[in-house]
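A single protein chain has been omitted from the complex, and every remaining protein chain is retained in its original position.
Then we have chain A:
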């Protein structure tokens, strides 16, 4: 078919479809990806870690050669595309032959074929018909679907099983291409990002891994989030209750945990982290009158909430300092993490308009705790937690999973289904006796096949014997009847 093409495309085609090219390409993939596991890679490794690991000069060279992000470099992708093309070309090159073999099985073996065949046997028979019938019977029992072949001058029997095995290798190659296709689709149209949503809030904007912001056509709200621990304090489970909102309406709700994401319109939300925002949700206090006995009670205060304690007195949180330190007559916070927390409460009297600063703990110079009509004790602190969500969109993954399943099936057929063919032809041997020539081949697992063949020949032999006996018996009865 390539005969009338000019030599350049033909040469290209031949090179591309040769096993040698395929193997060279695969070796290149192996070497390059091995290099990619040894050299630190950019998107995964932080920039400062890269700088610590390599000297500036080496780093510049590596960056210049594209060796710090091998798996996303255009030339690596190009290499994978070349591998795919090579697989396609090699398959196309070899497929017509296999297809001929598959679609037009060789059913009537001629003399040269019979001579050359490695696995064969001869069984002495009385006449063609009974021999062929015996073979047919045994083939049938072995699940070989025998066919009686009729030529001008000869009859023979052909049986086979698992012919599909001849094409299985194309199934495997096709599945590999399907997986590549899925990967390419995801590389082009897929994205991954991250969003952190504080409890009670919603968001439709994600930060993608390349740093850009993506806005989704819907929003996700975090209704609750938490962490369950084992008895020894190590985390057992992170969970969040998510709600998907479209035009302000909730269209979906789900509690997600680490191995169980929320999926909406092909966008998947994975639980990836959990933490607190450094903001206070609520602080719990025990309150009691400052002087004299009186009932103490529990109250909970949110940062922007004013609580009425009695007809005259109210209290609110003026400040929450997560990790306080006093310096130069000022109260500062060392960090946003809760370390040494301090709360500044303001207790106000409506009548007198007097406001008292109540500090827990009492910081000298700031607290006026003694003049407050109520005493407060902080008992508990609830922070606002956020849920960290990995978000990904992988439209090609279905091709990948389909490819994986097809590949599993294909490999199963390639390795474990043996294409076996058997022929039975009545011929005259060198001594002029009438014999049934039986031959067989298998495309793999030849040693097991040999045993199977011998068993089959034995079966035909005994079948021939039974037939001739019953034939003789029938003959005898017919004689007696005369």
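Keep in mind that, in the parts below, contacts are C-beta pairs under 8 Å (C-beta built on N, C-alpha and C of every residue); 3 or more make two chains touch, one makes a residue touch a chain; residues count from 1.
Simple rule for what comes next: contacts and distances are computed from a predicted model.
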Protein that the absent chain corresponds to, by UniProt name, given "Cytochrome c assembly protein", "DNA processing protein", "Extracellular ligand-binding receptor" or "Anti-sigma factor antagonist": "Cytochrome c assembly protein"
Contacting the left-out chain in the complete assembly, out of A:163, A:192, A:254 or A:282: A:192
Selected residue (touches chain absent from view) among A:120, A:390 or A:468: A:390
Touch with the omitted chain, as defined above, among A:237, A:279, A:316 or A:375: A:237
Where the unshown chain meets chain A, residue by residue: 19, 22-23, 26, 29-30, 33-34, 36-38, 41, 44, 71, 183, 192, 230, 232, 234-238, 257-261, 268, 270-272, 390-392, 394, 397, 400-401, 404, 407-408, 411-412, 415, 447
